[in-house]
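Of the protein chains in this complex, one is absent; all others appear in place.
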Amino acid sequence: MAMEFLRPATWDEALAAKAEHPGALPISGGTDVMVEINFDATRPEYLLDLTRIEELTDWSADGERLRIGAGVTYTSLIADLADRLPGLAMASRTVGSPQIRNRGTVAGNLGSASPAGDAHPPLLADDAVVEAHSARGVRHIPITEFYTGVKRNALEPDELIAAVLVPPADGPQQFAKIGTRNAMVISVTAFGLALHPSTGTVGAAFGSAAPTPRRATKAEQFLAAELTESGRWDSRAELDPAAVTRFGALVAEAATPIDDVRGTADYRTHALSVMARRTLVWAWTDYRRKRVRTCA
Amino acid sequence: MKCTVNGQPQEIDDVWEGESLLYALRERMGLPGSKNACEQGECGSCTVYLDGTPVCACLVAAGQAADRDVVTVEGLAEDDELHPVQQAFLDAGAVQCGFCTPGLLVATHDLLEREPQPSDPEIREALAGNLCRCTGYEKILDAVRQAAATSAQSKAGPS
Partner (left out) sequence: MSTPTRTEQNLGADIAGGVGESPLRPDGTLKVTGEFAYSSDLWLTGMLWGATLRSPHPSARIRSIDITEAVRTDGVYAVLTHDDVPGDNLYGLEHADQPVLAGDVIRYQGEAVAIVAADHPETARRAVNKIVVDYEVHEPLTDPEQAVFDSTAPALHEGGNVLRHLPIRRGDPDATADVVVHGEYEVGMQDQAFLGPESGLAVPADDGGIDLYIATQWLHVDQKQLCRVLGMPANKVRLSLAGVGGAFGAREDLSMQAHACLLALQTGRPVKMMYSREESFFGHVHRHPAKMRYEHGATRDGKLVYVKAQIILDGGAYASSTPAVVANAATLGVGPYKVRNVSVDCYGVYTNNPPCGAMRGFGAVQAAFGYESQMDKLADALDMDPVEVRTRNALHEGATMPTGQVVDSAAPVEELLERVKAMPLPPEPNASDLDGYDLRLLPGGVSNTTHGEGVRRGVGYAIGIKNVCFSEGFDDYSTARVTLKVNGGDAVATVYTAAAEVGQGLVTVQQQIARTELGVEQVVIQPADTGVGSGGSTSASRQTYVTGGAVKAACEQVRARVLRQAAKHLDLPASQLRLHAGKIVSADEAVVAAVVDVLGGETITETVTWRHRPTHPLDENGQGNAHVQYAFAAHRAIVDVDVELGLVRVVQLDCAQDVGKAMNPDAVVGQIHGGSAQGLGLAVMEEIQVSGGMVRNPSFTDYLIPTILDMPPMQVDVLELADPNAPYGLRGVGEPPTISSTPAIVAAIRHATGADLTRVPVQPHHITGTP
């Protein structure tokens, strides 16, 4: 039962505590950690409360990227950053309930690294970078290197997530998630899409359909090449329906889902292809209407 | 641990700070109004205000509430006067077994603070984190609409 509650007042104190007690479990919104504790699924020796560190709840522009502090809640993200990070904001809106969104954070999603975390697909599609701090210094971990296994991530035992760095949207973004209820539901599978006209690239990623959140690299490359070679980035001409279908198929191909209590593997694969096609059409419609704010 | 609950300073000993705020409220402070129905943030029955923001008390570590301001269902009524949201739930028949009611009252209170005249889809999205098993939600919607109307009237003032 002994479990010590550490309450650092500053970030340096937090890093020192984590260095001293690498087994300490950081807690912010508590929306994952407290479930584990309430259900007796985990009993860390130390709980490291990060909610006293006010700077963590800030976000700011950091060069080319937005720096979202580890304590920024989904609710703030939706309220403040929906225009610059539409994909992440759309995903945030699907997280749990309003009460959960008032407490939960993107950094918490990263810390838990559940394949079902809603923030992961847009972070992957956006080429986010995780800013990890330790008493030893600062490390920038590209999001594609962050997820290392089911509920495992690339953090060292003495590291804490300080922020996540995300480039603001330079093109349309979309997010879609399957749940068997119309609210407050963990994803059966989810898909995030970001079109990057400024670099002529595409981000496409999914959750709950592999041991980790994953990018659909072939689908990204196919679509980027298709848009570039056909001159559509510039012409904004309607998409070739065959290309849309192919994109959906390639996204589905990248998945290696399982059957579980929330859905079957075959359904997940099928749903990913549908969501990929639909979100692409929505994103492209936005792009054609030049609705999207461009930074280029 | 010290905090403020419903405007009253509270000091509790022996609290194990990894306990949930919900446990601390119910078992250590004698405030059982907030309900324990799932302990995983999936039902909203334990919704309380923490520094003005509605949260699931089951997912807040008691230690995280230290020096913070907590308002529970027990703190909604002023003196002996029910808050209009409480009165509307009562009048509309939105209460059956009542186990979800404390959380719904706090969530509705917050919704109407932010959006005094919510549309039906807004009400539904705002209350989607509060499960009710008895009412089918129809009379809860009625109650929220009534509370919004009452608040609008009282804001308009006596004519």
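Letters A and B mark the chains as written, and numbering starts fresh at 1 in each.
One rule holds in what follows: a residue touches a chain if its C-beta (ideal position, glycine included) is under 8 Å from a C-beta of that chain, and two chains touch if they have at least 3 such contacts.
Quick caveat: nothing in here was measured; it's all calculated off a predicted structure.
Across A:M34, A:L50, A:A113 or A:I178, the single residue that touches the chain missing here is A:I178.
For chain B, the list of residues touching the undisplayed chain reads 26-27, 30-40, 42-43, 45, 72-74, 76-77, 82, 86-87, 89-91, 93, 95-102, 105, 121, 123-125, 127-141. Chain A residues in contact with the hidden partner, per the touch definition given at the top, are 1, 38-40, 90, 93-94, 174-188, 261-264, 266-267, 269-271, 274-275, 278, 282.
Note that in this section only the chains that are shown with their structure count from here on.
Centre-to-centre separation between chain A and chain B, using Cα means, comes to 30 Å. Against chain A, the residues of chain B that register as touching in their complex are 16-18, 20, 39-42, 44, 47, 53-56, 58-61, 63-64, 66, 107, 124-126, 128-130. Chain A makes touch with chain B in their complex at residues 1, 3, 5, 7, 27, 29-31, 33-35, 37-39, 47, 49, 51, 75, 96-100, 102-103, 183-184.
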